[in-house]
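This is the structure, below, for whatever I ask next.
Only one protein chain is missing from this complex, and each of the others stays in its spot.
On to chain A.
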Amino acid sequence: MFNSMRQVIKEQIEHKDLIIRMASFDIKGMYQLHYLGSLWQFLNPVIQIAIYWVVFGLGIRGGSPVITTVGEVPFFLWMLMGLIPWFFINPSMLQGSNSVFQKMNLVSKMNFPVSLLPTIKIVGNSLQFFILMILLCIVLLIYGFYPTMYFIQLLYYLVCLFSFLFAFTLFSSTIATLVRDYQSFLQSMVRMILYLSPVLWDPAGDRVPDWVTNVLQLNPIYYIIEGFRDSFLARQWFFEDPVYLCYFWALTLTLMFIGSKVHLKFRENFMDYL
């Protein structure tokens, strides 16, 4: 039953060198024609952070801090902990889904495992993500938040993040190749997901009814982003909420299962759909 999943994962492991090197070529090609080069990888997020902070932090919240179970946290910091993973999730989801359609022409003429294409996009985007995470840690230190034992579970949430992105892009890259409308649909969906996730506002706050929070928590990105905050703010361990943990992994594995099944089924005929 899990044969297809095993095969797809095996392909990733066998070609891990290829993935990393193709990702580095991807990054190189992206900003080749820009004068500022890969500096844009950091200028873009900085500009966006500034806008969101002004609009949501100063404008809507009037500069008030976010109240969490471990006390008050400045909104700027709270937002960064959500935005930085989001800057990784957003392009990875979109580019990963588009990757097969985009590269099919190039790749089909050689014996190249197509299942690597979404992963290459994820790996390519993760360099920026890791650097921004390190910068975030420095900002946290400046604000006086020192690392605790809870930092260790960042590793767990990174595994969650990559597993989910892998499962999602594997599934959605196949669908996006077969049905082109899906990519446009996804673009608007991702924009919506930003506001349905606890990135810019706190859906668990007092003003939101419980049932709304429950529905919003079904979104797997909610789990990941709150997980990052749990680790940074030393709020709770990941095993303290076993139902949410099981739900997230059930969702991710189901997605990965369907994704690899559909991928293997259609990959020999991808060229017929272009």
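Basically, contacts are C-beta pairs under 8 Å (C-beta built on N, C-alpha and C of every residue); 3 or more make two chains touch, one makes a residue touch a chain; residues count from 1.
The rule is simple: contacts and distances are computed from a predicted model.
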Hidden subunit of the complex - UniProt protein name among "Iron-sulfur cluster assembly protein SufD", "Sigma-70 family RNA polymerase sigma factor", "Glycosyltransferase" or "Sugar ABC transporter ATP-binding protein": "Sugar ABC transporter ATP-binding protein"
Option from A:Arg6, A:Arg21 or A:Arg191 whose C-beta touches the chain left out: A:Arg21
Contact partner of the left-out chain, one of A:Leu36, A:Val159 or A:Ala250: A:Ala250
Missing-chain contacts mapped onto chain A: 1, 18, 21-22, 25, 28-30, 32-33, 105-112, 175, 178-179, 210-211, 214-215, 217-218, 243-244, 246-247, 250-251, 253-254, 257-258, 261-262, 265, 268-269, 271-272
